[in-house]
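One chain of protein is taken out of this complex; the other chains stay put.
Up next is chain A:
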Amino acid sequence: MNSSMMIGGMDSSLYMDSTTARTLNRSRAAPSAKPKFVRFTNSTQTGRNVSKVRWLLDNSYIGVPDPYASEFFVSGSWSSVGDENDVGLWSLEVGPSAKEGEKDAKVTLITKAIVKGNVTDMSSLCGDRFCLCTSDGALYVYKCNKNRDEKFVSVTQAAASQLFTYRGQNSSATAVAVKDDIIVAAGEDGSIIECNSAGLGVIRRLERVDPLSISSACFVGRETVMTGNGGGQLKLWDLRSDSDVPVQILNPNVLMNNLYGASSICQHPSQTHAIIVGYQSGCMDLWDMRLGPDSDPVANLTSEGGALSEIYFHQINSDHFFSCAQSGQVCHWYPAERLSNPLQVPVEYSSDLNIEFLKKGLVFKEVHTSPFPINSMSLSRNDRIVVGSDSGVVFCTEIRV
């Protein structure tokens, strides 16, 4: 029996099902006793169902989160009348409030552009650019332009390419992943296409390689991409290889994730072989890619909310991660301060993943709740979160990890 089985296996799991639920409930009842941290919150109505939000990459970031830094994010919408959707560029300005110890946050729409079809995924690129894919199967690169005062004023389309078509009909693109200047887009038809970000020239085309639709994609190495499909499988692709066959396939825990898609994949910032995957079932699995194709997840975590939309590790404090769900919850997950239940000690745990919550147990707090589905979130380097929902609201707040 390999080490992952002990943790991830159905019987011996210490993080599964009821145990987890109990841990979670406890965390609600007795929130952690950290000193009170006054965060700013801002809710802004965009007027459109927000499908994606992403912070622009911040070139001026110097390593220490600045609570008063101005930041910019982009939003994409879906399901608008007439099938024309918005891509918005927004600024977040934070300043001290009249009340002592509090902050005022202002979110302003700088400009917006119209895009045909629903925005299905977005990703920020260097040089104030971002790319997005649509339900019409197109991939676009946009550039945010500054004026002489170094202020953003407009957004222009830098490149566009119709990537996904089948028998003359457009088929939906579903996910984009970015590594430096390379964009990988995946589609509902199971295709994976690698492009350069400059002109969207196709470098590699893996045509209909997944028999199911691909629902999420994430770079896990310079040339390797992990995709998740509608059946919850994870597949690792080597873009350098000539073969159309994935390097590795990770099958979901059938009992918990049967027939549910993998909606979001995130790689651990320092232990790059560890990935966390959010499923439509509401489960989150932590995988160790080194354990090989037939391995089980290292930990199978359940959340109380419905289908997970996105999941992200904190880039610096990587024992913390964040999730948002269709049930309207945005959660901050972090290791328990101390073991609250001795039964939780994973005695036989021997995976060499150095992840704190595997040892101590996991608790969470709700950062935000909405009665409506939350489709997307993004974490900035200044520890801000932006969240986009089907109610049309973009919600910004600050996090402390």
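The rule we apply is simple: contacts are C-beta pairs under 8 Å (C-beta built on N, C-alpha and C of every residue); 3 or more make two chains touch, one makes a residue touch a chain; residues count from 1.
Assume contacts and distances are computed from a predicted model.
Student: What name does the UniProt record list for the absent chain among "Nuclear pore complex protein Nup85", "Ubiquitin carboxyl-terminal hydrolase", "Proteasome subunit beta" or "Gpi16 subunit GPI transamidase component"?
Tutor: "Nuclear pore complex protein Nup85"
Student: Among A:S161, A:Q326 or A:S380, which one touches the chain that has been omitted from the display?
Tutor: That would be A:Q326, which touches the missing chain.
Student: Given the contact definition stated above, which residue among A:E71, A:D128 or A:D189 touches the chain not shown here?
Tutor: Looking across A:E71, A:D128 or A:D189, the contact with the absent chain belongs to A:D189.
Student: Among the options A:S75, A:T120, A:S197 or A:T224, which residue touches the chain absent from this view?
Tutor: A:T120
Student: Who touches the missing chain here, A:G232, A:G278 or A:P297?
Tutor: A:G232
Student: Which one touches the absent chain: A:N42, A:S75, A:S123 or A:S171?
Tutor: Spelled out, the listed residue whose C-beta touches the missing chain is A:S171.
Student: Going by the contact rule already stated, which one of A:S75, A:S213, A:S295 or A:N382 would touch the omitted chain in the full complex?
Tutor: Among A:S75, A:S213, A:S295 or A:N382, only A:S213 touches the chain that is not shown.
Student: Mind listing the chain A residues that contact the chain we can't see here?
Tutor: 45-49, 78-81, 118, 120, 135, 166-167, 169, 171-172, 174, 188-190, 208, 211-213, 215, 230-233, 249, 251-252, 254-255, 257-259, 261, 280, 306-307, 326, 370-373, 390-393
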